[in-house]
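Okay, handing you the structure first.
With one protein chain held back, the other chains of the complex are shown just where they sit.
Moving on, here comes subunit A:
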Amino acid sequence: MKLDSNEQLLLRGLANNDTKAIDTIYKDNFNMVQALILNNNGTYDDARDIFQEAVITLYEKAKSDSFVLTCQIKTYIYSVCRRLWLKRLQQMGRYTGQVESLEETVPVEEDLEFHEKRNADFAIMERALNSLGEPCKGLLEAYYLQKKGMTEIAQDFGYTNADNAKNQKYKCLMRLKKLFFAQYNIGE
């Protein structure tokens, strides 16, 4: 099946974190996923988690260089959600054998594996950041995540000048790297 240009646009929007595209994808697919989850022993919160996870998987796929989506966004999201929910049920020991499915699905195992690996990485990063404590965490987030300039950061955090802030940032960065690489396996 060839994707129509509309879906291509949506995916491009998603890759660029475009609010409109996210809203559209959300609106078009969420109810379907919610129905799937609710009908299979899930709650509204489960539905939201699973759906957002699926959109993130789609986002990773849309961003990757070797990006090929061979089915409709709807089918892809449905397949991912179904797989994720099966897994979640299994983990909870409530796997009932068969998640009732009436929609067509596509194989998404590889994408999910990749996604899980990424999630693990992010968890490491998050843990490392959280164990830094303030002001290190805020400082690094401001510089690396929010991409603020050193001068601005110095003002925000109350350093007398940018060099002092830079110095502090260096110390924090070293600690973060140490924490991160303690858990992150480069050789993998």
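Just so we're on the same page, a residue touches a chain if its C-beta (ideal position, glycine included) is under 8 Å from a C-beta of that chain, and two chains touch if they have at least 3 such contacts; residues count from 1.
The definition used in the following text is that contacts and distances are computed from a predicted model.
Chemist: One chain of this complex is not shown here; going by its UniProt record, which of these names is it: "Sulfurtransferase complex subunit TusC", "ATPase family associated with various cellular activities (AAA)", "ABC transporter ATP-binding protein" or "Serine protease"?
Modeler: "Serine protease"
Chemist: Which of these touches the unseen chain: A:6, A:39 or A:131?
Modeler: A:39
Chemist: For the full complex, which residue in A:86, A:106, A:125 or A:162 touches the chain that was left out?
Modeler: A:125
Chemist: Which of these touches the unseen chain: A:6, A:31 or A:70?
Modeler: A:31
Chemist: By the contact criterion defined above, which parts of subunit A meet the unshown chain? Give residue numbers in ascending order.
Modeler: 17, 19, 22-23, 26-27, 30-32, 34-36, 38-39, 44, 48, 52, 55-56, 59, 100, 102, 118, 121-122, 125-126, 140, 144-145, 166-167, 170, 173-174, 177, 180-181, 184, 186
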